[in-house]
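A protein chain is absent from this complex, but the other protein chains hold their places.
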Amino acid sequence: MVNGIERPLDVLNNAKGKEVLVQLKNNRQMVGTLLAFDIHINIVLDNAKEIIDSEDRRNVGLTFLRGDTIIFISPASIAKE
Amino acid sequence: MVNGIERPLDVLNNAKGKEVLVQLKNNRQMVGTLLAFDIHINIVLDNAKEIIDSEDRRNVGLTFLRGDTIIFISPASIAKE
Amino acid sequence: MVNGIERPLDVLNNAKGKEVLVQLKNNRQMVGTLLAFDIHINIVLDNAKEIIDSEDRRNVGLTFLRGDTIIFISPASIAKE
Amino acid sequence: MVNGIERPLDVLNNAKGKEVLVQLKNNRQMVGTLLAFDIHINIVLDNAKEIIDSEDRRNVGLTFLRGDTIIFISPASIAKE
Amino acid sequence: MVNGIERPLDVLNNAKGKEVLVQLKNNRQMVGTLLAFDIHINIVLDNAKEIIDSEDRRNVGLTFLRGDTIIFISPASIAKE
Amino acid sequence: MVNGIERPLDVLNNAKGKEVLVQLKNNRQMVGTLLAFDIHINIVLDNAKEIIDSEDRRNVGLTFLRGDTIIFISPASIAKE
Partner (left out) sequence: MVNGIERPLDVLNNAKGKEVLVQLKNNRQMVGTLLAFDIHINIVLDNAKEIIDSEDRRNVGLTFLRGDTIIFISPASIAKE
């Protein structure tokens, strides 16, 4: 899984088209399919679902997320929760 | 829906003239028609309605929103709430 | 009202000389006549009135506001409250 | 009072040598004579008096204030409080 | 252990491929194998485990962490806890 | 006292070698002799004494203070408290 990761953004590049868990500040999370990102770590998720304090809150579909509210992005963690 | 999204800002470009849900920091949300945005994610909404803790609070009409208070912008999520 | 808005700052340019509602962080608001703004969204209001938790607090007259405390600026919302 | 204000910093330039009210984050205020400012909105007040939660706390005399803690600067508001 | 550390990032370079403890703001911690970092201190951990208030919460596997939420990164501290 | 202050940093330059009161965010203060400063308002105090909620807490001697935690620096205020 680790092969080919030279720089942090390689992980996001490898995760395009896959489900990711995005941990936001203030106990918000989103899960969805990573479609795009930029160097500010602004990202786009498709079929995004917002989770607050471990509860499903709402489906927000296609969503643009600003990078500065993101703590971490984890492509592999969906299956492990 | 996903076609043609190479960079995060493509989602905002595709959403011009459509209703979007904007999640702000501190549990504020706005819904309105996206008229314009820039690279700082400053945006303009028309017919904007402010929602705090899931309650409608007030209509603020045409509104300029500073990018640094925005968590996410979701063009598709109006119908799904 | 929407005509001619290509970039977010066009809204502020159109609002010069008119009353605006300015929502600040921490539940502060100001209403006043927009006299000037810059790219940092620093603005000047004349006849500014400060409102905290929906109560009028004080008239502060001519006022310089730093952009980084601003959430939104709404030129049309005075009449709608 | 409004004449000659093209840019936000014009208000500060006009206020040099006059008393201003400076609203800081966290409910702190200062009043004093504006001596100098720069583009970061760092300012210098002379005969500055610190006010916390509307109470006079202390005279701090000549004071350098960092711009990023400032919400607004109001040259006209001293007389109106 | 100290040999060869001229600049702060040398510590992270030496820690590649090793377990690190990452202290995040808001009492979150992560432990995992450091795979990559950049000058913004964005990092990638493999086999990352999230710890909140000293309790194991979840395995998040391969994870991208944004630099601005990081307080410290400690390569040597795993064994010492 | 006001003579010769054209720019905000002139106040700090004039205060070198003198006692200053430094107000930090979160109700911390320091008093000490100003030895050096830079454009980020990073400063060095000698014989620094930390004060929290108006109580002396500890002598920290020679101290480097990062600019972004500073609210104000007041060279004249020691005698007035």
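A, B, C, D, E and F are the chain letters, set down in written order, and residue numbers restart from 1 in every chain.
One rule holds for everything that comes next: a contact is a pair of C-beta atoms (placed from the backbone, for glycine too) under 8 Å apart; a residue touches a chain by one contact, two chains touch by 3 or more.
All figures in this text were calculated on a predicted structure; none of them were measured in a lab.
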| item | value |
| --- | --- |
| Identified contact with the non-displayed chain, of E:Leu12, E:Met30, E:Ala48 or E:Leu62 | E:Leu12 |
| Residues of chain F (touch criterion as defined above) contacting the omitted chain | 24, 26, 28, 30, 35-38, 42-44, 46, 48, 58-66, 68-69 |
| Interface with the unshown chain - residue positions in chain E | 1-2, 5-12, 21, 25, 41, 67-68, 70-77, 80-81 |
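FYI, only the chains that are shown with their structure count from here on.
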| item | value |
| --- | --- |
| Shortest walk length in steps over touching chains, chain B through to chain F | 3 |
| Distance from the mean Cα position of chain D to that of chain C, given in whole angstrom | 19 |
| Chain E-chain F separation of Cα centroids, rounded to whole Å | 34 |
| In chain B, residues with contacts to at least two other chains | 68 |
| Chain contact graph, described as a line, ring, star, complete graph or other shape | line |
| Interchain pairs in contact, sorted by label | A-B, A-E, B-C, C-D, D-F |
